[in-house]
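Of the protein chains in this complex, one is absent; all others appear in place.
Let's look at subunit A:
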């Protein structure tokens, strides 16, 4: 069967089980867009800025538990995707980005809208390709999807010169992808797992620390089973929120810079830490020499480079989280339950200690009668939207309050730019998640600063009929930076005062969405209810306490048990 390059591309995208792609046309991809017109079963969401296309593909992949695809043109279309790609790279999200390129004969000539996107994205992709020969096209696309979705996932970019897309070739199915130099390790070393069983048996003060890897490998059921059978309390990084139910009594909240008091105290004082799918980011560990200093650290991760990178693991296990945890559970099932659940080691003392830490310094806020507390908005949102809503965030205080006060029960329900910390992520991410899960409520929690970084995507939400709910916590500050300035820079609010913000209600209306707004605590619930119940896209703006701070806070570089509390 003779096919054009564009036909091969679309055929192979569809074979990945992808029903929606996100993109923006241009001269170099015009052949692909022309071909797309023939495929009603592959929905193309026309974004308003290419950065948003990648964020949407990222969130689509997470919400669906699959792969996301973005398609953009050469030159500026390609460079606009960088922030999205870098964010997906830091968070290990499987995304394949197809960029147009000038015809092969023009490459290197500084042609119109030519840029060396493969060179530019080399450090922020898992791998990338420039297709110079149509004979290699099918294999490259096949490999790109395989690399993006296997091992530790990540973004892969494929650069497609215009002439390759227009050329024709006899199509040959490349079959199952197989690369000589790339063979991720899924199966863990069983001897190491047997060691973990012994460690669990003799632990007095164990904790489980789950990360994004648990969510990515769909290992939440295995993790939850492990925690419950062993009665080990659980903490999870920002990327791991939802991997373990936030409503479970063993849940301690997030650790690190804005972690709960009990999670940070438990991590500091534990004698065994079983970590899975975490990379011990500096926002989690604070001072690494004080981090879980007295503990035996078990680290399960599919990426060998994550092991011993920031924290020395006493018992490293390279392998897939789901497979490793399932095998660990099997081994534990053969043991005496009394030894496993901590009765022999009297672990109840540890559980009581954690409960006491919780009582000493609970995560709390006090909502008075006059000014809305941002935490109150999130708390009320959690009550109204519930555990089944998908929540995306922007970056900053809005993100931290959401992480703290929206107690996620399910994986893939909290979608945030964790590693790169991209302001402007939340709105496109909400749209991408809605495309993946049209029957679920999708809410973007934003700040007044970050929402302005990609607010043009309101048009995409309306035009593509992907209704999302946007909660803006408006404090007219770049709140997180202001928080640092207040605490560590003598309250010199250099360039963080944003007293001039747009009229967000009118902004919503300008795009054909609904805008709601209040500054009264008593109206928070009714506005949220109204906004969530309206059928279309809604902005709900809350004028909140301007100088509210995110607490607890560990000053950068400090030990995590040295927290600033409320």
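Basically, contacts are C-beta pairs under 8 Å (C-beta built on N, C-alpha and C of every residue); 3 or more make two chains touch, one makes a residue touch a chain; residues count from 1.
Here is the rule we use: contacts and distances are computed from a predicted model.
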{"item": "Among \"ATP-binding cassette domain-containing protein\", \"Ribose transport system permease protein RbsC\", \"Carbon-monoxide dehydrogenase large subunit\" or \"Acetolactate synthase small subunit\", the UniProt name of the subunit that does not appear here", "value": "\"Acetolactate synthase small subunit\""}
{"item": "Given A:105, A:179 or A:487, the one touching the chain that is not displayed", "value": "A:179"}
{"item": "Option touching the unshown chain, where A:127, A:195 or A:517 are the choices", "value": "A:127"}
{"item": "Which residue of A:308, A:491, A:506 or A:529 touches the chain not shown here", "value": "A:308"}
{"item": "Contacts of subunit A with the absent chain, listed as residue ranges", "value": "118-119, 122-123, 126-127, 130, 147, 179-182, 303-305, 308-309"}
